[in-house]
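Worksheet: one structure, shown below.
Shown here: the complex without one of its protein chains, the others still in place.
Here the chain labels run A, B, C, D, E, F and G in written order, and each chain numbers its own residues starting at 1.
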């Protein structure tokens, strides 16, 4: 319940408005103002969280405009996802951002000191999965997580993964990112004793059907403790990992 | 590295075996002995966790046999999933179990005192989703979570859900279970500020295509902080919720 | 039965032609002349309705040619759908049109005074759905409806929708336009007590499969009073809304 | 805003509670009390409308129990859908119902005098589509529509449909029900000048893929003014037709 | 069994070669020479039939080269399918061809005098289907059929088709070409009493899924006497129609 | 134009009715009477053709009733498709039929003397395809074709097919019936120089997906002169073959 | 070219027949006689191989009849696949067979002494995959391979597989059988240095879509040296392994 509601109630109490007028004001006051709001689909974990701008389909000017509005409102950390290199260049002429090219993601402001329960380990099956992984990694970092990158540990060379076994067993949350057959999620799910978030990628050709193969594979994981987000959704995985890694905070 | 490895090394140091013999022993020692074992696909969260038996495709006698073996090994809590009523009756003649008929799940032993970070709220779109929900609920309870059931709050009557908004906003983890269009996951995802696990169900007819519609809908949720498990996988959701709800423990 | 048929019958009665000649004339007279004709797939609601040109795959010159023919026949309102910006520019050099760029739709002639039963409310899940929404909106307006635009009220921030609840409850027809999980149709279907037309959009990525996810979701809506048109078919929704909103007229 | 809200505001004005107490009360007051409730997914068109029970998955006893509760609440018309013959027999021993066997639907209470704008014409492609058609017809009738049945007018014998052309052109709403190739929707859509609701059925074999063929066909109808509901969803079509046919009432 | 085989046998009989030499010759003689050969996948109907070159993926030079080889072998009619405009221009600088731009098909040589049993009527649902129709039409003509074009007679304006009913009833073979819902095949199948070949086209958007909708619709046609070729396969339809229309010749 | 129309015109000429009355009569006269009628979806090839009853979903009594009506109307040949053994027994107690058990098809009346252009050769890939083949064969025979059965000549043992090569090359029409990979259609299409009708069957398991594999395979046949009917549609193939084989008659 | 051909040629050379008579004989001699024959789809590897009977869809009597015919022809080993328990009982009353109930497969005759290059290792992901594995195992054994069974080594407990690493590294061929996510194929493919044959199974539920998930996963394996057979096709895998394991023999 926010300031505006309080103002209505105080005006009522002070006799400045009648009960009917108060009723009317409350009725027409947007729910937006009642306190369950967050500006977009990214739910607030705690005060001070970054805002997120979905860059695809917006012009550099529009992005800068939104950033300015956010900064005016006191926001000091902004994440811009799905931002191509050219637009990133244009934005950076107006606002100081750090651009992660493979992840097509930009960050405005300093990364916070990590304050999650554990580390967020991000494992990929191959090097082609790195763009999605970097989107997840930057998201997790700007939202206050320590990230460990474990790239190119696909199951066809299982020793590569096993060599890093302790990193996985020490994780707070593991994000597994893989295309093609998506088998990495099951193997990691069997090794880890923490929640595993699987991200299928559209990497592959032929019968990978743009990520469908990895998606089905991950949904059917015979390991428990694995759940799945949309194909190529690195941001979603990073955000989900943040929620999990800040449980109780 | 376990006792056996130490024994090999000490034998080498003491001269009882040669370097080559030590090499051979290390090479042939099963990984099984190195310490990453867990008996089945259900990873240990901590000591004292229940064992799980997948009841489908096993006879009552086989289930009882497995239970006896587990009990002999000191296990005092066992969960039996996908157990039909008839087999549950046969099992209960041999072992004291509590059978949850809609959830087709049986529990041996007492539920532990909940020790998770928050509550696990289980919301279903309709009454037809309850079997999957009960599988999730029993799983979460036997694994040490307090469960709040919130059934039949589908989005076509959004007031029913909003009336329970505070239960959702107070949750540690929310499990959303819905068939047909699966829209509940997005709405709950927008209301909650905790991790949401979505379970599509095969409830529906026609273009629901045995849960495909709900599955795709949930994967495409425009709310952040939502991840998905397999169609009808109540156990998987309950287990994932447990892992999340015991973060840092 | 049209003038030509009458002429045949009168010629028969007057003895100018024989029964056999009349039979032959009637047999070879195209059905076209019997009165069930309308020039294209757009059925006439009443006299004075606009003509519609499907712009895709036609050159600017062809479009202008068709327009001229229509105008010669007394048509004073023409809608041109799926018209890209470049072609719209070329057309506008020859004919005065108003071009709606996001909706890729052009209007020739003045919008009529709305004479529908109620208002046509057009709600979108996100800003990316606006092109389809504008196609629907322009269609509904040129066909004589008052349109209320309610954009970006997706279910992940359900408060945004609820804040506009009264607009929905006051509608004559609601058109719901959403990609990704398409959940908006069910929520609106539960709030409204008027017919709801759902339009899945191809907005999204990964498992949205070019609109399939939203399409299945909307077909499986657990709300009654919702029906669905083809993916991205804003025109179809606007036209269907027109038919509904002019019931009995 | 309902009585309870008014009571809070009046208590505040009268000084019985403080601003903070008022804020708290408003915050915790369930949305349920704000007035957007309707008992289930079937939205009220006007007072006196029938209640609907989805019979599948409910026992005869459960159905009778729900009926008794409804009747106690003053309901004098109840529709029970997806009710198989055996359960219908059991229900009829307790309550006077009229059972439509092909449509697997039962009606309690008298059909009301039709008060829609026009007639609801229900056309089927073949005789195998009649069960879905009867579900639609009974629904439309109990909700206050005059229904005209036009069965077995599939497009492979187009003369059968054309012979009934005037019935279609005279309709207020047409419901087109067809399996296999679903072509009837397009042909009727071209003949009628009123809204057409298409219902694909799972009738067919081979490449009909349980209604997918008819569904896709209907969604792609080249006729305007056609929208689609779920496969075999006769009730949904009847309900949608009711909403359309009572526009402005 | 051809001349070469006879030569071997005669050489054997005359003692010029031994039994073993004859065995060896017969064994190594390509089946090609035994008489079941035809140069490519286009089976010979009778002497004098045209050769066909599939233009896609071949350079203009390659096409000219193949043509020259064919002409040298006495071929005086050549059909080149899937030939884009630019390549057609390059080919025409070397060889006199007639290029059908919408059908992306070129013809070398004169069309023969039609000698089929009846006429091949080619009907399309819309104007967008014309490219496929022209491919079918040119194919049928160069293979010796009289072709009647009946374009834009889609079922949403059934009168357009009925006005041409006699043309259809007079046909030897009808080729029906339609995208979107493909309903035209069923309606024509019901009107005609000759074989109907249906060609789904990839025309459409959204749930047409690149022709899948029309394909399924046509396969499920409730009219008898309809068979289907691949999506957009105008050549295949024209060739099949030729085989049918020359039955017994 | 039929007798009834003539009567109207003569009444007009004689002055018994006015022009307006004649107009009204003509307008309301069902198209049914104008002469394009055939009782069901099976189009007449010539006088004396059999009637067809689709047995699935009809009771034995209903079938007998329809037969009696047909026989009263002078019909002496009737085909009953999709008729299971039990119903066939019940029908045969009332009417003399010959029942083909594998093809689940019954014939009333004598087969006519074949009068087609050539023979209809029916080839199957395996013995499991025989039920569909027998449905096709009985259909073709009762409609006046000489049928040659060529069963179990699948391509994995290509010699079996080649040994019968001359039968295929001598055919008027070939019907190819195969499940699994459906390759037989292409091979036969390459050998034959007559029209080939391919029927995919639902025989197979795993990735045959109930006939989808064979269906796609046949549609993509690299042989020309092959067209496809619905999965398991033996009747449709037999009927199409009849139309082709009686071209010009 | 076989004896019969030689006989024809020698008859020609000796003057017993004329050239024309020789031509005729050669022409009509079935390809069957030319030497590429094998009785069914199971190609001969070498003399003495077993015959295979596909039991599904055959009666016990038919199976016994085929066996007797084979035995008369000197066959002393017969494999009967897809044979249910009841039919196996009936067959065993007539012929001495050994029935493998989980694999639904029966063997007549003694297993031969293995003479392959290496061992055929059969690994399954879970216990539910054992039926398919036993079909593969019995097939491989009767065809002369030493089989090592490695069941229930799914990747979610990777240690179980790694503990058996040396068995895999020692294999001649590995058959990997798994449902659900099918990840085992990739992991084994990475460990083994021999050919790996992957068999997806229809084990699983929900998004496993009857084996589709495992099938796609295996086709997309990021490990090289893995190829795939049809879902549940244990026989096919056992046969392919035999061909590979007898290379050069």
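The working rule: a residue touches a chain if its C-beta (ideal position, glycine included) is under 8 Å from a C-beta of that chain, and two chains touch if they have at least 3 such contacts.
Just so you know, these numbers come straight off a predicted model, no measurement behind them.
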item: Visible chains in contact with the missing one; value: A, B, E, F, G
item: Among A:17, A:132 or A:156, residue touching the chain not depicted; value: A:156
item: Sole residue of E:100, E:139, E:217 or E:230 that reaches the chain not shown, by the stated touch rule; value: E:230
item: Missing-partner contacts on chain E, residue numbers; value: 30-32, 34, 36-38, 40-41, 57, 200, 202, 211-212, 215, 230-233
item: Touch residues of chain F, complete complex, unshown partner; value: 125-126, 154-158, 162, 179-187, 189-191, 204, 206-209, 212-214, 216-224
item: Where the missing chain touches chain A, by residue; value: 128, 154, 156-160, 162-163, 205-208
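Just so we're on the same page, only the chains that are shown with their structure count from here on.
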item: Counterpart interface for E-F, drawn from A-B, E-G or B-G and sharing over half of its contact pairs; value: A-B
item: Inter-chain centre distance, chain A versus chain D - centres from mean C-alpha coordinates, in Å; value: 41
item: Geometric centre distance via CA averages, chain E-chain B, whole Å; value: 59
item: Junction residues of chain F, two or more chains touched; value: 36, 41, 165, 215, 230-231
item: All chain pairs that touch each other; value: A-B, A-C, A-D, A-G, B-C, B-D, B-G, C-D, C-E, C-F, D-E, D-F, E-F, E-G, F-G
